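All protein chains but one are shown at their positions in the complex.
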Amino acid sequence: MSIIQKTATEQLALLRSGEITSVELTQAYLNRIHQVEPAIGAFLRVESEAALTQAAEVDRKRETGEPLGKLAGLPVAIKDILCTKDTPTTCGSKMLENFVPPYNATVVEKLQAADAVILGRTNMDEFAMGSSTENSAYHPTQNPWDTSRIPGGSSGGAAACISADMAPLSLGTDTGGSIRQPAALCGCVGLKPTYGRVSRYGLIAFASSLDQIGPLAKTVEDVALLMEVLAGHDALDSTSVDTPVPAYSGSVHQPLESLTLGVVNQHFGAGIDAEIEAAVKQAIATYTSLGATIKNIEMPHADYGIATYYIIAPCEASSNLARYDGAHYGYRTDHAELVEDGTDEGPLVRMYRKTRSEGFGAEVQRRIMLGTYALSEGYYDAFYLKALKVRRLIRQDYDNAFGEVDMIIGPVTANAAFSKGEKTSDPMAMYLEDLYTVTANLAGVAGISLPCGFTKSGLPIGLQLQAAPFQEEKLLRAAQMFQNATDFHTRRPEL
Amino acid sequence: MSDAPYEIVIGLEVHVQLKTNTKLFCRCSTMFGSPPNTQTCPVCLGMPGALPVMNKKAYFLGMKTALALHCGIPKFTKWDRKNYFYPDLPKGYQTSQFDLPMSEEGYLDIQSTKDEFEPRRVRIIRAHLEEDAGKSIHDEVAGKGDSRIDLNRTGTPLLEIVSYPDMRSAAEAKVYMQELRLLLTYLEVSDCNMQEGSLRCDANVNLHIPTENGVIATPIVEIKNMNSFRSVERGINYEAKRQYDVWQETGKILGELPKQTRGWDDSAQVTRAQREKEESADYRYFPCPDLVPVVVTDEQIEEVRSGIGELPSGLRQRLESDFGLSTYTSDVIVNQGRALVDYFLELAATCGDHKLAGNWIQGEVLRILNDQEISIDEFKLTPSQMAELLRLVQAGDLDSSKAKDVFTAMLESGQSAADVVEDLGIERVDEGALEDLCRMLIERNQRVVDDVKGGNEKAVGALIGQAKKENPNVNPGQVRQICLDIIKNI
Partner (left out) sequence: MSLTRQDVEKVALLARLRFDDAELDKITEHMVQIVQYVDKLSELNTEEVEPMAHALDIHNALAEDELRPSLLRDEVLKNAPKHDGEYFLVPAVLGE
């Protein structure tokens, strides 16, 4: 087995024992990227030189016996939505093509403090809006299991680079399923932490009350390893929560002595693919064989999740994306075009409208329009306020459920990876991709996606576990129990 | 005013920059006058990914002000986004408070020192926190060339104090602003510098006009850019006349026209319609997801309340009732600010004669402060030095004109009152010698004696003049009294 096929945890042990150096490991990944990236397109930028320099620095520290961080020498790929000082950060948008942040996201600082090696920036749907990574302004990303298919989104690059062995660890963000859905479609593990568990400072906002940063990796223990570094309170993020961070990687291998899992009937209604349903039900059976108790639970408002989400998220986005107006940074329309164009608008308004129409892609514009409409006079109560109320009902469903069960078990998606272009002209069909994932964001709870099978045509199938706020430790331990009993997570696509 | 064929109805929205070191949502400096774009960071620049964190001091300064305005403080308050595009607003929204402001329902009492109107209680609708915008500098020729944007001011904490439309004249509006500024100065919550924009005022104005068919109201106009007390008064009076003329011309009343915004042009002394925006304002307020609500306890509110200290209205009453000052004198002293009040209190306590202390401060001391354009902190004489002077006056050693000479000399030389008196050769005249002098003058001036006996006591003034020629140190009051006594006994 080559070094890049090993898990991050295994690689870390080899780095510590001195069997490999960080430069060797980093070079091995760069070689792999060189080899398969043309077919996958997981990265927006590979930062080879910086990565090797960083790796050499970690090796030097290790040699001289200096203290090392928790991820010392391990390469990490970062979704191109996390601001990194003096390094371009585009958010998958033409709008930020030339944007170079003068500051670091808190998680980037944490990675640096942990002596991780940043490999590069992964591709994504523009401003994290999408479920297929086809909305990237730069190029699409192919699913490593079938390059005619999408990898999911919006963290499509983050998931694809893991399953194609182009990075051992990656960072994604999840607003309505953007970590869990691509993790499921690419056959890797992805965790959406509890809202407030990981600082959002420096995460380019899509929908602030829903966005969370989370780890992706090949295995649950690797996810635990990275999560331990990411989690924690940050005084720069008012919505980050000051509760202690458990040592996830230390406890992940302890099986839970008792585990009650809830199954939501609505998850298996019309629309779910038979192969997915079978794989998820098989996973439930696996948990039963591991001693878990299975309970049927009601989530009466689960079916309203998409409608609620597609009001709240666009409303927040319409405001969050107002700053991209060509005035202070980012794209500005060509001044030559700012001449009088027959409208009665002043030059400033013309600049705004042209800049934003040229700088944003169609999906981003659609969501800005939806959000602007839903917040506008006369519609606020019917849409936005109504959605906030239903959001509470969804949260209450979760509270009731977690009164009865430890975790909720179910599918991540209704179907395996779909073909490129299949849903690009039908926004509503694309939105329904998030059916099983959005409610966790609305309620703020934690959710994890892990491989639980493959379709006959060889596409990965994901299993979702959701736990009450700040129960990531239990969630990871339960997920690890499944991986101890199965080998789906060890399978890799042929590339 | 009262003879105008209409009543003016005025409500004011006052923006106060709170005196914090740092901005409302980031820790950049709020200092005025720095080079452009040197007090900004990712947060106040609205950079992608940057997040706001509320300034604790700004919240508590806001609460202190609201309490001093007798507002109620809700236990729960939250932040909302007001969405609109403008280049001095880099996030594309202003973080403000919409439906759950940090304070509600208070009042400010105003009265005129010049009897321009009856004392009035102006009710406050709310005082809420919000962030200031940056500055846009437009080219002289509108539409030609670029506008320049300085974001130093962006994010400076503002308290917006919104009154009910309770004022009925421009003079009331001006006094409301002055009284509010005084209150804010006492509270030490703001620099209140109107030139630097740390105190700004917008007025909502319309008219109630009695007609044969009852009272009609004209459409409401919001006046902006009134950057001095004088312009508040002039802007409103101009606008009232303009609205009356327009009503006479068009007959349009409230509800028939949308609310208009007009800017006060101080150089031309007119209000001008501001260009209508491309669309009607729709700010799409919604709760800011990046900021969490603030929850306070009764204990915290009481702690702030107990730190407020004495306010102008209470001090005025105390100076009148406890110190026997006239309404006018106490107004004059209190309106100069807390430092002068403290000066008075110390002087009154040291010299013992409260009225004398009040009169001297209201008169001579303030004259010097105004002439030299200095504050009481820069005034040369300490209250104890002043007290020494006033004690000489009390003892009758100095008449008022001599005392003023001594006062002037003290300011110039920095010497004590006693030293100045000695230097100037002012000596107390022995009572026996003074009586001898008076008798001599009376003998010389039979005419004065006749006049006084005839009922004209003022005639004795002639003797005072002569006495001063004989001995410059005589106290005119004493001379007058002694002469009168002698004449009566003749």
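Chains: A and B, in written order; residue numbering restarts at 1 for each.
Here is the rule we go by: a contact is a pair of C-beta atoms (placed from the backbone, for glycine too) under 8 Å apart; a residue touches a chain by one contact, two chains touch by 3 or more.
Nothing here was measured: the structure is a model prediction, and the numbers come from that model.
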item	value
Of B:D109, B:D146 or B:D450, the one touching the omitted chain in the full complex	B:D146
Residue in contact with the excluded chain [from B:G72, B:P258, B:P293 or B:G352]	B:P293
Touching residue (missing chain; options A:K61, A:H253, A:K295 or A:K386)	A:K386
Among B:Y59, B:W247, B:Y343 or B:W360, residue touching the chain not depicted	B:Y59
Absent-chain contact - pick from A:G153, A:G214, A:G410 or A:P469	A:P469
Touching residues (missing chain, whole complex) on chain B	20-22, 26-29, 35-42, 45, 53-59, 76, 78, 85, 87, 136-139, 142-151, 275, 278-279, 282, 284, 286-287, 289, 291-295
Interface residues of chain A (partner: the chain not displayed)	98-100, 102, 195-196, 209-210, 235, 238-239, 241, 301, 304, 306-308, 310-311, 318, 322, 325-332, 335, 338, 340, 344-354, 356-357, 360, 365-366, 368-370, 372-373, 376, 382-383, 385-393, 395, 427-428, 431, 441-444, 469
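In this section, only the chains that are shown with their structure count from here on.
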item	value
Chain centre separation in whole Å, for chain B relative to chain A (CA means)	57
Of chain B, residues touching chain A in the complex	41-42, 45-54, 81, 83, 85, 87, 90-93, 143, 147, 149, 151, 278, 282, 284, 286, 289-292
Of all residues in chain A, those that touch chain B in their complex	82-83, 89, 91, 96, 99, 101-103, 105, 200-205, 207-209, 235-239, 315-316, 318-319, 321-323, 325, 327-329, 344-349, 352, 372, 375-377, 380, 384
